[in-house]
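The complex is shown incomplete by one protein chain, all other protein chains being positioned as in the whole.
Showing subunit A:
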């Protein structure tokens, strides 16, 4: 699972320290505590939550969640958890847990690590921005790495936005599962189906501590277009039945039993709050066969989910894969009876990022926030309320951002920085050493419809050796992360037994801040002619040689002697002229 290092060396960013070991700079020196660490707290919290149940032996669980999406697509979320208890033999003797991972943890003293390989962008408007799925599994395109080392507070972050993700990344990921894709839920991973999707994100998340041992979560999130026979009018969903799909349509495979060594093996079908509300409105109950849709198999269990602001948010139909065998495979699917239109809950603001300016010298980065009017839906709170947002952005050193040029516009009118920014923390970039990092805590008024932040930058020059092979394509700036610390996407499942032991639902229950990633930016830099050094050398040397040669000649010139020579030639030339004129005259005389 070695991270691919094909990317540009400068993009493999060195880790940085948020808490002051490396040079940092406060724009507002009066700002006291460090609020930008909310991300860090998130990780610590999840670690603490999971430490409650320390496992006795190595365990493996596999789970799959399927969910219909409003834009006629379907989401599949595979979740595999391997855990190793804290033991002296960690890194040397293993039964289910991958030896390579435990050795990695042991050697580099990793306490947290999250590595994701993503292809495509998560569609925050259509697929949701307020649920655990989008908060934890919507990742920026390319490769992203977060990590913490033990006994070291520093966050280590790296991103390769241009990395293409393919089966070559999936194979080593699968090798970490005890059965690979030979049996169990992973056998559904039929490559042509899962790589045909609109979004594909494979992730590896590690947590380790003395009390916890090592917990390895491997997830794969794919958004697929159900491969149905009646594929008419795919892009409109008004008055149109949603496509019916089942596992066979999505993956070209059916599930024939569980992986033998897994402790639990479950398939969930989740229906969104939008569908639940519609069904409730119509007055029918949410059984697996109601007046809007019918599931192809009767579920083993039905779980109601709640999120922390709503009474009821979603429904989960649970299937236990161990009840199915090769002779009787599971092919769960959904068949729609009535047309249904719903939307997913969005995040409070839709964040996007773009470049402004022209030319190859300077430009500016703009971050724009469009309100989704979520606060009105949630609480109908008074107009003088405010919403906090944290921006975390890493910019490579060759894009030289002038942090003092920060300008903020709210609903078109310019605001001073102190009106909106509560805290700001900047680590300026160091040439060829450290990318620049910007963390800001903003406070937007609830009534804001659109807000924009702009930052000016200069495009730097790289050394000739540092350009990647295709320099003219431009350089990528990794996605910025926007999080809303006042909003939590955690779900709670009051009806389920805590001993159900579903790591997938455990993850959904964890308190995680709503966050979303912006687009990757492509900045074209001035690229030199790469044969230039030799041209310069040759040209300069020729000029110098010319100068030197002529100087030397001038020094040893004898003007008197030359003048005599000149006179001599003049005499000879005159003789020749005389001869020529005589000949010419003769010639003319002969002609006429």
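Remarks
As a working rule, contacts are C-beta pairs under 8 Å (C-beta built on N, C-alpha and C of every residue); 3 or more make two chains touch, one makes a residue touch a chain; residues count from 1.
The rule we apply is simple: contacts and distances are computed from a predicted model.
Of the names listed as "Origin of replication complex subunit 4", "GPI transamidase component PIG-S", "Bardet-Biedl syndrome 1" or "Major facilitator superfamily (MFS) profile domain-containing protein", the one that matches the UniProt record for the absent chain is "GPI transamidase component PIG-S". When you scan A:356, A:464, A:545 or A:579 for touch with the missing chain, the hit is A:545. Interface note: of A:166, A:385, A:433 or A:537, the residue touching the hidden chain in the full complex is A:537. Contact residues of subunit A toward the unshown chain are 89, 91-96, 99-100, 103-104, 106-107, 175, 178-180, 182-183, 260-261, 534, 537-538, 540-542, 544-546, 548-549, 552-553, 555-556, 558-561, 563-564, 567-568.
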